[in-house]
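Only a single protein chain was left out; the remaining protein chains are all shown in position.
== chain A ==
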Amino acid sequence: MFGISDISWIIIFGALATYATRVGGHLVLSRFERIPRRVSAALDAVPAAVLSTLVAPAAVSNGPAEVITLIIAAIAALRFNLIVVLLIGAAAIISLRAAGLG
């Protein structure tokens, strides 16, 4: 009953990893005067690279409703902020699925 579940353990380690990033720059990165361009370019690319791997399989392993929704959301993201795009995306997926394209 008081055992800690797998998910809770992952959360705890995820929190420790996150804390490491938040103190790490102060403890480690600030010791370097300059960051090599390749390292800095690689660091710069990390979030877009990781997040792309979560979108791409979802785009190709679902039906037309999901693909059309992602296209609409990508275009909307050029103009609107996150919450507006989420609302547009929700409207798109709800209506496309209701139309039987899911």
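We take it that contacts are C-beta pairs under 8 Å (C-beta built on N, C-alpha and C of every residue); 3 or more make two chains touch, one makes a residue touch a chain; residues count from 1.
Everything below uses one rule, namely that contacts and distances are computed from a predicted model.
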| item | value |
| --- | --- |
| UniProt protein name of the chain not shown, from "AzlC family ABC transporter permease", "Cytochrome C", "NADH-quinone oxidoreductase subunit H" or "Stage III sporulation protein AA" | "AzlC family ABC transporter permease" |
| Chain A residues touching the omitted chain (full complex) | 5-15, 17-26, 28-30, 33-62, 66, 69-70, 73-74, 77-78, 82-83, 85-86, 89-90, 93-94, 97-98, 102 |
